[in-house]
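One protein chain omitted, others in place.
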Amino acid sequence: MEVEGSSKKMIATQAEMVEAKVPIPYRDQCAHLLIPLNKCRQAELYLPWKCETERHIYEKCEYELVMERMIKMQKIREQEANLKSGKKSPIPLIPNTANAS
Amino acid sequence: MSLASTAGYVARRAAQRERVRILYRRALKDTLNWAVHRHLFYQDASELRERFEVHKHVEDPDTIDRMIEDGEAQYNKWRHPDPYIVPWAPGGSKFTRNPTPPSGIEIVYNFGREDHLEN
């Protein structure tokens, strides 16, 4: 499922997330990685040095999401600054994500 | 000077001596409250003693009275807000903690095994 403005797709379905009782704030594009992570954690009694691989994959995905959000925010700020000053900068200073308009 | 005024003079000087002694002791204890470390305390105590010794020779009772009042005012100004009081003295942290019960009352603390417990 596509999410606008983001290069990541929504892979876990709503039914799966409800089944796995993922907390509402964590039901984003990375939730399909969170579900196996939680299962691993539960199996390993939440010890901090286990489940390294799953945690690394999940954190990398979340990191990319956070970076996307920061880029979007910077673009919004630049657009507002442009609106205020009234001229458009010819050189795109900010990179675009894959699916962004 | 007549005999009565000499006696009065001597009595007044004795009273002043007592006041100075009390003031000096209190100021010394207060210095200990402020200066925690011993080497600082020795320096401060010597300074305090110097300040008292400077006026040792003054004879006139009125001047002495004024100086004592000055000294007491200064002492009150620089008093420590949280003085150290020995724990079992009034105001200390252990005062009347477990006072001895009044005589004539017998309290059984530990049936048959009192020698284990220090009352």
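So that you can tell them apart, the chains are marked A and B in the order they are listed, and the count of residues begins at 1 in each.
The rule we apply is simple: a contact is a pair of C-beta atoms (placed from the backbone, for glycine too) under 8 Å apart; a residue touches a chain by one contact, two chains touch by 3 or more.
As a working rule, contacts and distances are computed from a predicted model.
Chemist: If you look up the hidden chain in UniProt, what protein name do you find among "NADH-ubiquinone oxidoreductase chain 5", "AAA+ ATPase domain-containing protein", "proteasome endopeptidase complex" or "Inositol phosphorylceramide synthase regulatory subunit KEI1"?
Modeler: "NADH-ubiquinone oxidoreductase chain 5"
Chemist: Among the chains included here, which ones are touched by the excluded chain in the whole complex?
Modeler: If we consider the entire complex, the absent chain touches A, B.
Chemist: Residues on chain B that touch the omitted chain in the whole complex?
Modeler: The missing chain touches chain B at positions 31, 33-38, 40, 44, 77-78, 81-82, 84, 87, 93-99, 107-111, 113, 116-119.
Chemist: I need the residue numbers on chain A that touch the omitted chain, in ascending order.
Modeler: These residues of chain A touch the chain that is not shown: 21, 23-26, 34, 38, 41-42, 45-48, 59, 62-63, 65-67, 70.
Definition applied: only the chains that are shown with their structure count from here on.
Chemist: I'd like to verify one number: the distance from the centre of chain A to the centre of chain B, where each centre is the average of its C-alpha atoms, in whole angstrom.
Modeler: So the centroids are 71 Å from each other.
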